[in-house]
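Written out below as structure tokens is the structure these notes cover.
Note that one protein chain of the assembly has been removed; the remaining protein chains are unaltered in position.
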Amino acid sequence: MAALINIPAKAKRGDIIEIRTLTSHIMETGFRHTMDGTLVPRDIITSFTCRYNGTEIFRADLFPAIAANPYLSFFTVAKESGKFEFEWIGDNGYSSTASASITVE
Amino acid sequence: MIFWRAIVAAALVATSPALLAGEIPPDARRSGYSFMGPDTRAMQDDDSSNPGMLFVLDGEALWTKKVGTADKACADCHGDARSSMKGVAVRYPAFDKAQGRPVTLDQRINLCRANHQQTAPLPYESRDLLALSAFVAHQSRGIAITTGDDPQLNPFVEQGRNLFMRRQGQLNLACTNCHNDNFDKRLAGSPITQAQPTGYPLYRLEWQTLGSLERRLRSCMTGVRAKAYDYGAPELVALELYLMSRARGMPMETPAVRP
Partner (left out) sequence: MLNGAIRNVAGEAPIRTGKVKLDIPPLVENGNTVPMTVSVASPMTANDYVKSIHVFNEKNPQPNIGNFYLSPSSGRAQISTRIRLADTQKVVAIARLSDDSFWQVVADIVVTLAACTEELN
């Protein structure tokens, strides 16, 4: 599934940087019905994790009240050059990952 | 000097199209963008937070995917979309010689699939068709719309204009009643826009996904309790043609975000 990640390509050690993520997912609430009254089952992303060179720096539990195509932005202190890894996990065995690199001077 | 000014003024008056009753003067036209609140505008302004861009990304991937018995990708004929598709969406719907009528960008994509890639058409409003048309239209972002310049389109623009002016549905409303006569007022809390289709296909918060102009037109028709035309119907194509030519000169915004 497509994901858009926005982090600065470069930062100075100690800078507080914003990490912005956007991923495609229908986030079906489980509260909607079809025209003939059948309940549409829940199908959402339930958890999002961000690791910075292997260490978890941010985690989120998501519920049906999070809008479709979830957008999440958060902050972290730029410590060292390396990789951010993002993982989205959800209902029905959903799993999606993305990554982005940063150079820290 | 005075003569020159008079000649230029006369030429301008002669060539500018006469305004029909209720039509918005060209310099008073505003994109739906200007009717939205700052938060929704911010969503559109930033490519990394615009959910429509997820579909543009998908479209970019589809552009290079080989399909059909011809085993061809769009890229095989059209190369880099960034240059080959620049300025294309702004002249759609365009006249198709073989069909003898205008076709929308979605229909053009399906014609290419049939004629050149030898593969089945993508269903209207399918994720793949939306992604491809979003990707193509996005290459024209910032470019002024030129639709309707072709004189072969005149009878179809006229058909579209008549549909726009015609009262319909149980609520007996014509498009013009809201979108020419009452824009800037509110309907059930939401601002009424001028209906300028500058950002299609767009991410509508109500749909929570990307959708085409035809989807929007069909939901407007349902809104006035009229039976909506089927996707791809000649009436919808004529309406889109009229709307795009009404917006001629305004820049494309695809993928726009709207409430």
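All chains are identified by letter, namely A and B, in their written order; residue positions are counted from 1 within each chain.
The rule is simple: contacts are C-beta pairs under 8 Å (C-beta built on N, C-alpha and C of every residue); 3 or more make two chains touch, one makes a residue touch a chain.
Worth saying up front: this structure is predicted, and the values here are computed from it rather than measured.
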item: For the chain not depicted, the shown chains it touches; value: A, B
item: Contact partner of the left-out chain, one of B:43, B:62, B:89 or B:105; value: B:43
item: Touch list for chain B against the chain that is not drawn; value: 36-37, 39-40, 42-43, 187-190, 205-208, 215, 218-220, 222-223, 228, 259
item: Interface with the unshown chain - residue positions in chain A; value: 16-17, 29, 31, 34-35, 52, 57-68, 70-77, 79
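One rule holds for everything that comes next: only the chains that are shown with their structure count from here on.
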item: Chain A-facing residues of chain B, complex; value: 47-49, 51, 53-55, 57-58, 208-209
item: List of chain A residues in touch with chain B within their complex; value: 2-6, 20, 22-24, 26-27, 67-69, 71, 73
